[in-house]
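The structure's right below; bear with me while I get my questions together.
Note that this complex is displayed minus one protein chain, with the remaining chains in position.
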Amino acid sequence: MSAGARIWALHLAALALLAAGGVLLPAYHLTNFAKVMVLATYAMGYNIAFGYTGLLSLGHALFFGAGLYGAGMLVQHAGAAAGPAAIAGLLAGGAMAGVVGLLALRTQGVAFMIVTLMFAQAGYLTILYNTAWTRGDEGIVIAREARVLLGFDLSADLPRYFAAFALFAAGLVLKLWLVRSPSGRVMIALRENEERSRMLGYDPYARKLAALVISGLYAGAAGAAYGLLFGYVGASLASTQYSILPLLWVLLGGAGTVLGPFVGALLMFYLIDYSSAVTTASLLVVGVALVLLVLFAPKGILGTLRERWLKWLP
Amino acid sequence: MSFGPFLLLALMEGMVTSAVLALAAVGLSLVFGIMRVVNVAHGEFFMLGAVSAWFVSQWVPGPPVVGFAAALILCPLFVGAIAALADMTVLKRLNYEPEATIVATIGLLYILQQAALSLYGPDARPVPAPFNLRVQLPWFGYSGYKIAVVAASAVVLLGVWRLLAKSRVGLVMRATQYDRETARAFGINVDRVYAGVFALGGGLAALAAVLIVPIQQAHYLMGTDPLLLSFIVVIIGGLGSLRGTVIAALLIGLSDGVISTFFAPTLAKIVATLAVALVLVFRPQGLFGRRAL
Amino acid sequence: MTSRLIGKTPNRRSVLGGMAAGAGALALPTFFPGYTHAQSAEPIRLGFQLHRTGIGASYGRWYERTATAALNVLNEAGGINGRPVEILFEDDGTDPARGAEVFGKLATQSNCDLVFGALFSHVVIGTAPRAAEMKVPYLVCSEGHHVASGMLNRWTLQPGITDVKSQVQGMAPFVTQNLGKKVTMIFPDFAFGHDHRDYFTAACAAQGGEVIAQIAIPPTETSFTRYFPQIPAETEVIYHVMVGPAVLTFVKELGEFYGSGARPQLFGFIDSLEAVDIASPGLEFLEGSHFWEAHPRYKQADASEHEVFYRNAVGVDDNGASVTDPADVATYAHMFSVWETLFVIKAGMEAAGYQGPADRQKLVEAIEAMTAFAESREHPQGDKTFNGKTHQAFGHQNISQVQGGKLIRVHRTSLEDGYYPDEVDYTTQSF
Partner (left out) sequence: MAAVTLLEARGLTRHFGGLKAVDGVDFTLAEGEIHALIGPNGAGKTTFVSLLCGRIPVQSGSIRFDGADITRMPAHRRVRRGIAYTFQITQVFANLTVFDNVALAVQRRGGHLAEETQAALSRVGLAERAGQIAGTLSYGHQRVLEIAMGLALQPRLLILDEPTQGLANAEIETFKDLVRQIVPETTVLLIEHNMDVVMDLAQRITVLNFGEVLATGTPEAIRANPAVQAAYLGG
């Protein structure tokens, strides 16, 4: 089997497993997996910027929030249907990433982290401040009647699962194709050595901007899906925490791996979910687990696997 | 109140904010500058300082000033020891790999928060100030302790500056900052320097917290805001520049004090946040950094 | 954390063996007709969305204690429909996203019949859609206006505590008649504060008063002195409602600003000082100022027997602190809602003849059919009316004055003070 075929086979098998999960998983885990797939889509977008292009952003909550509120506001205040709202969310995430990128990409490294953090903080405060539109910290509920896509009721378990699956699958396939394409190679080259890439004739600014916009589109789509699938649009989902979470998921799963963000998000979700069964000090379990993981798999789970055994893993 | 006193009050408040910011940021700046470690748990060291100050104030009998003095000494030592332990058991083993240290310090953040929640509880608790002096100005009253915090902050910063610029310890630190491998070649025990710097960073955060806790109360979630603000101050000031850190703290503290006094405060905060971002966009090395980041 | 709380409830085996229930319980069979029937002796399981960590943890701890105490009382008196009751606590981190997940976990993994207990509005709003999707009753204890505003759904009810719109409205007559007509409001600049701003400004005007300044404090602010000069000199009353860990700073700084000199009257919501000792250093200047309390923290001279029973059962001393630790101050003005909600659940289930999850809809309908709760052991805060259409309870509010370092009630609103026109009729909505 050629390397390409092996890679596609692995990822399509993973998708097939998830599709089967829609039928096999019990109700509780069905909803959990739906959420994890939406969040993993967000994290995959983050990984395109961070894991592949080397852009350590601390402001992705702004793009996720743009998708969330882009879709949510349209439904709430303009009575839009789920389809147009989802598209609006997608575009809002991309547009926001474009605007932020135009400015923030003039900086690098730590300055880039802080600039993106500050933009996202300004966005978060704006959401809190405009209570009349957003209900600020409380957030708003998206009416069930609006949560219908192509005749499917997104508030019901199965349609929700498969809507999340469709989003995740599209994101995964697109990402796998992207990172293995020549453009993906350039993104990786920029991560590895920007100056060298420039001297091969690539425009780092434009390429990074493109990567960030793609990343923002993922975040926007995931944000819109979150609102429509789970019915809640709130400021806490656009707070700094939601900028750090995708970073954490990506690092846990393995930065610069296609499946890593999903693995990281899934692991983190169930770590929090099950830690409460062990002790009331659940934060301690999470904290210790993170420290142990990073000690024994410093490149993340898939990153460490790749380093040790599966060198072909994209 | 007429404009003059109004501005005076805004400036005084700005000074206090600046002092608090500079203190919280200076430890981060050291760790960041010398070790190149993005310590997400820095705010939790700050929180631990405040929480442990509460415990000390409960245990030490006598007037508040005695407990406060004890806390000033014990809390930084305690937190510094925890920081050194974290460095030696975790960060060192990660070889200070930037990405791994981010995850590890996020883990540390959770552990410390849970420890505080379990041992200290979820309530905000006040620690008595060492003295209660209310300075009555012709137009308004003001806390004497707040003025003392500004002075104490200046003393601490001066001490850190002397340590870095004039002492042998500082020389070793700067050598390590400049080039880790060369420092090793010159017989400097880099591991020990790193543990020491991390402990010093944590201890300074704790010291800042002990000074601040009489005006802010100890709470197990109090570490988040100082972390973000400290980062901003450190970056705006320019990496590794103590002078820059202090000036950035003054700039941000004073402008925040004045802007939010005279304009719609939340809107002002949004605008100020964007302004900080734009400063960095057009001067990414910070205001006083010499080299590009 | 799912800590299963059975309290002093008998487990099934001990009942089947004809034994008396666990320590301290009464001889059960006498009290429980039909309890010998194994099927119906299956415990009723109630999920509790607990703010154990996160910003709501101060409240969460006391909500857990109150729920535990209420559960003991409930089970000692025979449970619900003769069945013992369990409460399963699960931490939501005071986070809306986790709140919705916890709701699902309690409803499906732990097989709870319903879920109750959430306080923070964003958690309630984030969770409510899940309740409607799963068709599981969700009884909230949050005092937000979100239930009565029609924003939520048929499965979400608030029978245990008055909503903020009603509370604020009820304050206006007393404030304008006794404290002053020119009011300056200080509030946090997000939804919670904006509710106070909007409802009080309107209610104040209706009473002939005037809000002459509105000072919004940005979120994340930890120091407040710089905002005080914006208080107009002609202010007669400062209405303050701050929340979060920095509230103590707020009150202290206000004290430093005015000193012992002349100052306007102060009227605040106790939310600022929940779980905080009024006798804390720096708070001396609150002497003489007024606070809203849904439920007086300090035991009042005329406390009812029900109130005394409740206070003892939860383990709160006469000063509103834990009987085991006088420094551990309760969130007394809010936590009664957990107790009362549990007894509304009992009444609702018994009225609906609740057998199991199939009867969830009947339970909601039974609660909607309720109109009033009499002051009783089950409702120690006082009598209330319940509006089945808006799913909202309306109770008396108290205004207390700090006298000698204690909060003494000086006014109790009438129920009518808090009424406003219905904004929704949930009973017309489908399940």
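Here are some notes:
Order of writing sets the chain letters: A, B and C. Residues in each chain are counted from 1.
As a convention for this text, contacts are C-beta pairs under 8 Å (C-beta built on N, C-alpha and C of every residue); 3 or more make two chains touch, one makes a residue touch a chain.
Only a predicted model underlies this, so the values are computations on that prediction, with no experimental measurement involved.
Every visible chain touched by the undisplayed chain in the complete complex is listed here: A. Considering the whole complex, the residue from A:Ser197, A:Thr257 or A:Thr280 that touches the absent chain is A:Ser197.
Within the whole complex, the absent chain has one touching residue among A:Ala189, A:Ile272, A:Val294 or A:Leu313, and that is A:Ala189.
In the full complex, chain A touches the hidden chain at residues 182, 185-186, 188-189, 192-193, 195-204.
Note that only the chains that are shown with their structure count from here on.
Chain contact topology: the protein chains form a complete graph, every chain touching every other one.
Taking each chain's centre as the mean of its CA atoms, C is the chain most distant from chain A.
Computed from the mean C-alpha positions, the centre of chain A lies at a distance of 32 Å from the centre of chain B. With each centre defined as the average position of its C-alpha atoms, the distance from chain B to chain C rounds to 37 Å.
The residues of chain C that reach two or more other chains are 53, 189, 218-219, listed in rising order. Chain B has residues 114, 117, 266, 269 in contact with two or more other chains.
Partner chain A is touched in their complex by these residues of chain B: 38, 40, 90, 93-94, 97, 99-100, 102-104, 106-115, 117-118, 228, 231-232, 235, 239, 266-267, 269-270, 273-274, 276-278, 280-282, 284-286, 292-293. Residues 103-104, 106-111, 114-115, 117-119, 121-122, 125-126, 128-129, 240, 244, 247-248, 251-252, 255, 281-284, 286-291, 293-295, 298-299 of chain A are the ones touching chain B in the complex. Of all residues in chain C, those touching chain A in their complex are 1-3, 52-53, 90-91, 95-98, 100-101, 104-105, 108-109, 121-122, 125-126, 128-130, 132-133, 144, 146, 151-153, 189-192, 194, 218-219.
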